[in-house]
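Note that one protein chain is taken out, while the other chains of the complex remain in position.
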Amino acid sequence: MTKEIRTILPPEERVGYAVIGLGELTTEELLPAFRLSGRSRLAAIVSGDRDEALQKARQHGLSDADVYSYEQFEELRGREDVQAVFIVLPNSLHREYAERAARIGKHVLCEKPLSDTPENAEAMVRACREAGVRLMTAYRIQYTPHHQLARELIERGELGRVKLINSVNTQVEANDGQWRLKRELAGGGSLPDVGLYCLNTARFLTGEEPYEVFAYTHSTPGDPRFKEVEESVSFILRFPSGIIANCLTSYGAAQHRALTVYGEDANLSLDPAFTYTNLRVVQASPEAATEHLVREVDQFALELDHFSMCVQEDLTPYTPGEEGLQDQRILAALYQSAEQGRPVQLERLEGRDLFRGTPPVQPDRQRS
Amino acid sequence: MTKEIRTILPPEERVGYAVIGLGELTTEELLPAFRLSGRSRLAAIVSGDRDEALQKARQHGLSDADVYSYEQFEELRGREDVQAVFIVLPNSLHREYAERAARIGKHVLCEKPLSDTPENAEAMVRACREAGVRLMTAYRIQYTPHHQLARELIERGELGRVKLINSVNTQVEANDGQWRLKRELAGGGSLPDVGLYCLNTARFLTGEEPYEVFAYTHSTPGDPRFKEVEESVSFILRFPSGIIANCLTSYGAAQHRALTVYGEDANLSLDPAFTYTNLRVVQASPEAATEHLVREVDQFALELDHFSMCVQEDLTPYTPGEEGLQDQRILAALYQSAEQGRPVQLERLEGRDLFRGTPPVQPDRQRS
Amino acid sequence: MTKEIRTILPPEERVGYAVIGLGELTTEELLPAFRLSGRSRLAAIVSGDRDEALQKARQHGLSDADVYSYEQFEELRGREDVQAVFIVLPNSLHREYAERAARIGKHVLCEKPLSDTPENAEAMVRACREAGVRLMTAYRIQYTPHHQLARELIERGELGRVKLINSVNTQVEANDGQWRLKRELAGGGSLPDVGLYCLNTARFLTGEEPYEVFAYTHSTPGDPRFKEVEESVSFILRFPSGIIANCLTSYGAAQHRALTVYGEDANLSLDPAFTYTNLRVVQASPEAATEHLVREVDQFALELDHFSMCVQEDLTPYTPGEEGLQDQRILAALYQSAEQGRPVQLERLEGRDLFRGTPPVQPDRQRS
Partner (left out) sequence: MTKEIRTILPPEERVGYAVIGLGELTTEELLPAFRLSGRSRLAAIVSGDRDEALQKARQHGLSDADVYSYEQFEELRGREDVQAVFIVLPNSLHREYAERAARIGKHVLCEKPLSDTPENAEAMVRACREAGVRLMTAYRIQYTPHHQLARELIERGELGRVKLINSVNTQVEANDGQWRLKRELAGGGSLPDVGLYCLNTARFLTGEEPYEVFAYTHSTPGDPRFKEVEESVSFILRFPSGIIANCLTSYGAAQHRALTVYGEDANLSLDPAFTYTNLRVVQASPEAATEHLVREVDQFALELDHFSMCVQEDLTPYTPGEEGLQDQRILAALYQSAEQGRPVQLERLEGRDLFRGTPPVQPDRQRS
């Protein structure tokens, strides 16, 4: 991985963020990503665990005054050096904090999935729009050089006409009382968490929206982890151009994160496709299999800096709230299909990139 | 690939075969496989193209008297050195030739799929049973050292509990007037030809039978190749133990033949999984990805010699007619699902390897 | 692996061979290769172990009269259906049998290395020339589609100017009293057996001859396997165009058989490079790594059929005795360098392919 981000602004010129929530994603990925970013600055931490927050604040050069409890959230209103919040909380809390942020005039970067239901996601979009703040769904995949290259290769016709997509995203979720296994907090199991990548990347790479979906869910009987949320989901998406995407996701199977796009002339595989690092892009025809060697850039820094650029230059993010909302609608249709044991129709939407904003700046792809 | 077959009998002690049909599979794969086999001998050729048949006969050390037209088929009755026939004809002709072979007392090795409909497949099984001849569906996958190893690793618990299967088998079928694109001869498109491998290998590796299936079919509008048969099929199989298998097959997408079994501890990928050569078996956990290096043996020679052994030692083949018939029933259910736009139930069968006979002798796996 | 060989002649029109020696190479690789070949026919077996020879003869459709003892070798003179011999004996016996074959007018295909010393190799070349029979060193690498492709890619300029070669060929040789560990029979240890591939393939791919060499040999003190012959050799070859080849070979290290050619624009790796199967060709530049997918054809059948074609069409084989003799001279120079602890000069030869004859027919490279 390289640490190159095209634009590096002096710290005081970067967009200041209050990070809300100090889970593993925040401490392991997001706080380091702030250190690598070029347009973003960690300015405050909002957490229920004051001790840990103080420690992290100090480690990252903040003062104790930069630490807030959830109750103190609205005190950020007066912090002019905090232009945005980064919501890293359980899914069902996203709406509340997006609305509270909008009310105090802060732009909102919100972890995926955008919310727990389409209704709540829609409320978030509305709240931010009405408050005149930007809302971005914190997706990674749309910002990596590997996926950007994959989309380019497809658009350039390297695969010929695209026919099929196959995608898998599985992992083993440990039963440690975490919120991801509680329906009220997560809104679902493997599907909205990791299965979302299969759905979302299929949409991103084709630029299309599915008009019909089918899903099976399954949980191992007696497994205490899956009392509230589903373990595995097998699902199919049908796109207007005829493309069919087969997807598989699970919280109970060893990790595999992959996606292949099948064209009439060649196939394009990302394996791994959704990990934080070590992504690989391989184009295969009957004569040759070519791995495109692409420089890795910190994915979280890329997404952060894209939002900062949008905030600074008043642009719609590439993955705005609307993009997250559309995924939420499809997730709901998938659950409906699984429950009713039949395919479910969605509104048939023609056109490309219907929910996406300004494309991200593409970092240099050449490896050092 | 090694050419080692454990038992090599003198030519005159091997089972003599009449090969019926001189398509590409016969000339490119089966005739060479006879040369490599240890228990099987090419003894006669039945073909509509006498000139080519004579040429192939001479190349393989046969005389002109070993060449028969389709009409002359019954003359094989008197050939004591011909104990078996190998049917390599369009699917819808399998039944006729199996029945004719049974009537003249010859054992039947029949190319996959066993037939074009479950009814015809059933008739074949019945005809051979009543005539007291052996019937084997000429599957390859159940006889390769790679798939045998894969099954062993799963049975040994290397993956932990198996949760999911994902399989793809695609290729581009050229529009050259061939019988595979004609419904009357093939009985279907990509599904019974290449999609069958996904289905069949999932059944083989789990030892289970699906109780419910769902399928979508799709053909590119206006593509003249797919006027009679379907281009692509996306399908899902549900197994009694809870395993879900996602499958994807096509005649219109660049070749990819792969299968992954997902367990709670590790995953096992065969990629390629269904090619004639270059099979790879990779076991992956979060800590390591291990490719098992397995000696390749000619797959057609393995399947041939297995049937010869069954003929000589009066055993039920590992993939008898009943195994092919079961696949045919599931294929029919998949088409029904695609047509009706809903899941289709199959008889719920408990127990393992319900349709399989004597396991094959396993060749030495160590590479030279 | 495919079994395709372009030309398949009726058995009686093929070149008949007497195989001399029934070691593992003969039984595991050469006898099966005869079954796959299109221009070659196993016609007789010469062995000291009459029982095993009889068994192999029967397995391959020969009669007891086709089995000869070493003493009976000259009786082959009268066998008009035996046009050639294939010498598969310990290296130091190659000369005797080549001379005896020449005397009875049989063409000679001789296992590599051609002999144990340059003097004996030279005598073999002379004997065959004087008797008017063809002599071919039974190399494999010059006949595989993978190495042919590699040479083409280099010649076509895909790598830019070639600068360096790196090659390794190691394996663990068990101490089972075999002749390869006895100086008198083998003439050396790992170098003439497996190290020869590094040398030979570097010469083949560049088309050049080294003018200076350097070598270190090493044997683990106290290892009973290496009392007579060396365990490992590290050696360097310098070619007239400036190319330097680094080579490493051993009888005491786990198997690795690989070769990379380094050009100014790209590199070409064969890994494995020298195995009987599973060869891989990968072209790598800083932007991409491309594996060329090449159909595998039985290497021994290719070499056999090339010699048969040369015999039938009166052509100089691509790897005639002279090619094996040149390797033998370089091997001797390498041992001299190791002994004297300094570089050794060879005659500086300009020009390409100085010792090679008619290039082989190239089989179809596309995988099935």
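Going in written order, the chains are labelled A, B and C, and every chain counts its residues from 1.
We take it that a contact is a pair of C-beta atoms (placed from the backbone, for glycine too) under 8 Å apart; a residue touches a chain by one contact, two chains touch by 3 or more.
Note that the structure is predicted; figures quoted are calculated from it, not measured.
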Which is it among C:77, C:126, C:183 or C:218 that touches the chain not included here? C:218
Touching the hidden chain, out of B:12, B:74, B:152 or B:291, is B:291
Among listed residues C:104, C:244 or C:346, the absent chain is touched only by C:244
What chain A residues would touch the chain not displayed? 1-4, 8-11, 28-29, 32-33, 35-36, 38, 58-59, 61, 275-278, 296, 298, 367-368
In the complete complex, the non-displayed chain touches which residues of chain C? 159-161, 163-164, 166, 168, 170, 172, 214, 216, 218, 220-221, 231-232, 234, 236, 238, 242, 244, 246-248, 250, 252-256, 260, 262-267, 284-286, 341-343
Chain not shown, touching residues in chain B: 286-293, 366-367
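Basically, only the chains that are shown with their structure count from here on.
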I'd like the Å distance between the centres of chain A and chain B, where a centre is the mean of that chain's Cα atoms. 43
Rounded to the nearest Å, the gap between Cα centres of chain A and chain C is 57
Of all residues in chain B, which are in touch with two or more distinct other chains? none
